[in-house]
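One structure is given below, represented as structure tokens, and several questions about it will come after.
For this view, one protein chain was removed and the others were kept in their places.
Up next is subunit A:
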């Protein structure tokens, strides 16, 4: 027995297929599969995953006005935030291949030079909401800048994805994370204001695949 929204998605897929169109269609299909994955995963696992046990998922869509560039911010109960790409981010679409990732965000600023020391994490680069974290270049020439989305101290960036960009695609919400950010203590509750909750985000996704939208686009 499938969850009602999943049934709905199925009908969307059927609809989209029937139009036999290209372009955004592929993306919409991908989004649909993501939503199905989400529900399937929930249904299959009897216990919550590491991310679900300790973190709250927050989403930001169309970051910097770039269509479909969605982020998922995992906030730990201890206020630490892990910046990840949401499954719907264009970089993660099937068919896209990452050619390189760079934490060098300007001529004289590299996120790799970030060094923190002590319990109070002295020396951390401070990030504003729109501070760039890294640039991802894809094989097709497309380039994406990834932003922090969260105000706070940069604790670390994920150097593993430099050597192994596939991690980003395989496990975007765990081993393929972009960076770890520690919001200020007094801002720990407010940094996620303006971000979408899991359910709100799912609604956004459903809208993206909705019929009127498709009609306009196609």
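Operating definition for what follows: contacts are C-beta pairs under 8 Å (C-beta built on N, C-alpha and C of every residue); 3 or more make two chains touch, one makes a residue touch a chain; residues count from 1.
We adopt the following convention: contacts and distances are computed from a predicted model.
Participant: Which protein name, taken from UniProt, belongs to the chain you can't see among "superoxide dismutase", "tRNA pseudouridine synthase Pus10", "Glycosyltransferase family 34 protein" or "AP-1 complex subunit gamma"?
Facilitator: "tRNA pseudouridine synthase Pus10"
Participant: From the list A:32, A:63, A:82 or A:196, which touches the chain that is not on show?
Facilitator: Counting the whole complex, the residue in contact with the absent chain is A:82.
Participant: For the chain left off this view, which of A:30, A:144, A:177 or A:201 is in contact with it?
Facilitator: A:177
Participant: Using the document's contact rule, name the residues of subunit A that touch the chain not shown here.
Facilitator: 47, 49-50, 54, 76, 78-80, 82, 116-119, 121, 155-156, 158, 160, 167, 171, 174-175, 177, 180, 182
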